[in-house]
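Excluded from the complex is one protein chain; the other protein chains are retained at their positions.
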């Protein structure tokens, strides 16, 4: 919220509002469109519609042909999207990270600005720029078909150091962070491993196979399903929040009791 | 031994005597009566409240015992399938609440009883100085010096010398068992399981890795081939052998030697932090930094994993690698220097 209010009077704010308005109009328009080729593979119309969306929402940073752009100082505005595949688009746009609202150490998860159909169209367009990982099928990310025991082992070795053992997230250098994994859709978890968004390394199938990715998803699902048998989890952040709880809530209870004990009765 | 008269201690004190003799202590203020002291109805109310709290405690105990059996984690559970964490949740909650109620209200009843119904007239107890007067101290010293005389310790230097010797030698008897607590380090801190020709395998499933499988900007957590559950000292070897491989574009590499020890930008580093030994493998694929989650030491893998932030000093040791005939990544040898935290003779060859 703070970040948003800081940028309210920035000239970019008008641009963002304009973009939001465009997206909203697009959304309304799309809602009244006959839903034709949605489930099937990408059609030419999808790619064409995706290109329009791309030019309106993405080209400023990623270039009109998705080739990437740098500013005058040579800093990357947006990386090249050739070969990142549909999976990367589905992750970035589907979790609301793209289009980016304001520049910061890394793109934040937020309410998606595109609906599912627009996301699919954008993905189809970017996939047409060069071969890359595609969006996983429903089976490939079905937690019921994965093995949470295997997944747990893989998760602890490859993921927990950044995302925390309970998937609560963790800090990286200079304001970057590994986001929490709770409440993230299985396909987005799969796509993130596959494509390595932001500073996350790539865990493609030659490192963690497709089946193993599903195991990881099954493990995260099991963590959420099991809940917290001990009661309030305090964010699953470990001893620090537990200590803070002891110094605030418990100490207040003890102090209240002691004050009552020491006070003279009326 | 001499006695010091307590009154003759002569430390100069910074205490300043109050001007004008200070104020007199007015003594205890008059007692104020409580409601229960003067109003029989308030007294009855307090009495009933105390009794009610004891009864509440009994109910808590009943809840505790009942929930042991009605909310069992593995047997009957009214709210969840047995043998699940949900069953554990209800078991913990209800036994805990029962226990909390049963003990808390015993305490609350006792305290309320004391506060409202037991006398609340403040009582005064005199204090006495702990120390004895000069005569008392003199007598104590006399007793001790008599005892010393009787023991003859001052007159029998032979015994004293022998005794001091005995006590001086005794600690050796303590040191001997201490030394059997563990073996000497020898060269164990200097070597790991890695040796020339061992394939790099994925830590989570033990499969070997082809160079062609290592995508740009990826990280593999690796262990040496053949290090399995069956290996002797399995965990100790894992603790030293744990490593990662990353792949960078060789054109951004800043350390020629480091690149030469890798293969086409594929570089293998120990993931044990050189500060105090946490696994330091939070890899940022855009900045190419490796971060330790314990104390935030940050290593730059494009520059031979040198430290660019935080408390570590030495770079992460690099495992020299090459590719075997089948295209799999193999180690060219052990780490060139000990992995993990520094110790005093780390640079000595062993």
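As written, the chains take the letters A and B, and residue 1 is the first residue of each chain.
The rule is short, and it goes like this: contacts are C-beta pairs under 8 Å (C-beta built on N, C-alpha and C of every residue); 3 or more make two chains touch, one makes a residue touch a chain.
Everything below uses one rule, namely that contacts and distances are computed from a predicted model.
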Protein name (UniProt record) of the chain left out of view, among "Cytochrome bc1 complex cytochrome b subunit", "Glucose-6-phosphate 1-dehydrogenase", "Branched-chain amino acid ABC transporter permease" or "NAD(P)/FAD-dependent oxidoreductase": "Cytochrome bc1 complex cytochrome b subunit"
Where A:57, A:95 or A:173 are the choices, the one touching the absent chain is A:173
Which residue, A:61, A:100, A:184 or A:237, contacts the hidden chain when the whole complex is considered? A:237
Residue ranges of chain A at the interface with the undisplayed chain: 2-3, 105, 148-149, 151-153, 156-157, 160-166, 168-175, 177-178, 219, 222-223, 226, 228-234, 236-240, 242-247, 249-251, 253-255, 257-259, 261-264
Against the hidden chain, chain B presents residues 9-16, 18-23, 25-29, 68-69, 72-74, 83-85, 88, 91-97, 99-101, 103-111, 113-115, 118-120, 122-127, 129-130, 178-179, 181-185, 188-189, 203, 221, 223, 229, 233, 235-236, 238-240, 242, 271-272, 275-279, 281-282, 293-297, 307, 309-314, 340-348
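We adopt the following convention: only the chains that are shown with their structure count from here on.
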Averaging only over C-alpha atoms, locate the centres of chain A and chain B and give their separation in whole Å. 35
Given the complex with chain B, which residues does chain A contribute to the contact? 153-154, 157-158, 161-162, 170, 172-173, 176, 178, 196, 198-204, 206-208, 212, 226-231, 260-261, 263-266
Going by the contact rule set out above, which residues of chain B touch chain A in the complex? 32, 34-36, 84-86, 88-89, 92-93, 111, 115-116, 120, 202-205, 210, 213-221, 246, 279, 281-287, 289, 291, 293, 296, 298, 309
